[in-house]
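A single protein chain has been omitted; all remaining protein chains appear in their positions.
Let's turn to chain A:
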Amino acid sequence: MGVIGKRVAYYPGCSLEGASRAYDVSTRIVAKELGLELDYLEDYNCCGAMESKNVTFMGTMLLNARNMSLARKQGHDVIVAPCNGCSFSLQRAEYFLETDRNVFERVNALLREGGVDQLDKIPHTYHILEWFYHEAGPQKVKEKTKRPLRGLKVANYYGCLYTRPHFYARTYAHAGGQEEEVRPRKRDTADDDEHPYYMNALLEAAGATSVEFEPMHTQCCGGPHSLSDEQVSEKFVMMILQTAKRNGADIIATECPLCHASVEMYRHRLMMKGVPDVDVPAAYFTQLLGLAFGYSANDVKLKDNLSDPLPVLKRLGLA
């Protein structure tokens, strides 16, 4: 533990300051309780998400380099992002800036032209879940838990980009079911690529029970196309929800605003169509941790969740 640093630049990304404010609020609560410090990245810009990179390569490098430069200016070597899309975009830029000299030089020249400081150093980006796990860990969560999530059966949904691709997220070099010694992590803070477990570990430390959820735990929700290719997204979300439900989950824990939105939106549509076994609500893992730390449903903004996990949590006496 303790390899990332307790004080980091916090890149919330656009959605956490809008429709996913529940994630932002509950993340801050959890960080505070765990004794970690988030330094808000002032005047950041959009990372370009999954969309801009399909239109422009250099543009997305620039967008992310600007944010990196801001983090350097605030004195940080590390950026954490709570969104799979944001952490992916930043890590992707990190990869290309580090491995391609031409890209690095071009980006630096363009940053200066755009009135932003050049990058003296490329900061590392971590998903906030990795940060919580490595800087605080299950032990600390257990200590802080005042109201254990006893009886709550959780399907831990990681989504796709949290562990993928290994070039950017620096998880194991290659799949194949070998032991960790045989295929070491490229970065010792990275989660297991095919069987991520950080969220399971934190929520279990808070008293919850994880249900069987493989392989849907890293199956794509169709997020990048959730508005433009509704059929595919709907099908993927259906598979995720049904697997969770049929394995006995009360709730789906999410760690990405995009996955969360996609799951909630399509859950609603599937229910309207009368598709069976899709009525599992979703909550951010930070909301659940917040509840376990003794905060109220209002504190962690449970009412913001359109899939409404309140009844389930109330029934178990957790909210």
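The definition used in the following text is that a residue touches a chain if its C-beta (ideal position, glycine included) is under 8 Å from a C-beta of that chain, and two chains touch if they have at least 3 such contacts; residues count from 1.
FYI, contacts and distances are computed from a predicted model.
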item	value
Listed names "Arginine transport system permease protein ArtQ", "Heterodisulfide reductase subunit C", "3-isopropylmalate dehydratase" or "Protein TusC", matching UniProt entry of the absent chain	"Heterodisulfide reductase subunit C"
Contact partner of the left-out chain, one of A:87, A:108 or A:219	A:219
Residue, one of A:39, A:77 or A:308, that touches the chain absent here	A:308
Candidate in contact with the missing chain, chosen from A:122, A:239 or A:275	A:239
Contacting the left-out chain in the complete assembly, out of A:9, A:129 or A:161	A:161
Touching residues on chain A - with respect to the absent chain	14-15, 17-19, 21, 43-46, 48-59, 62-63, 66, 96, 100, 102-103, 110, 113-116, 160-161, 163-167, 174-175, 193, 219-220, 222-225, 227-229, 232-233, 235-236, 239, 264-265, 268-269, 272, 301, 303-304, 306, 308
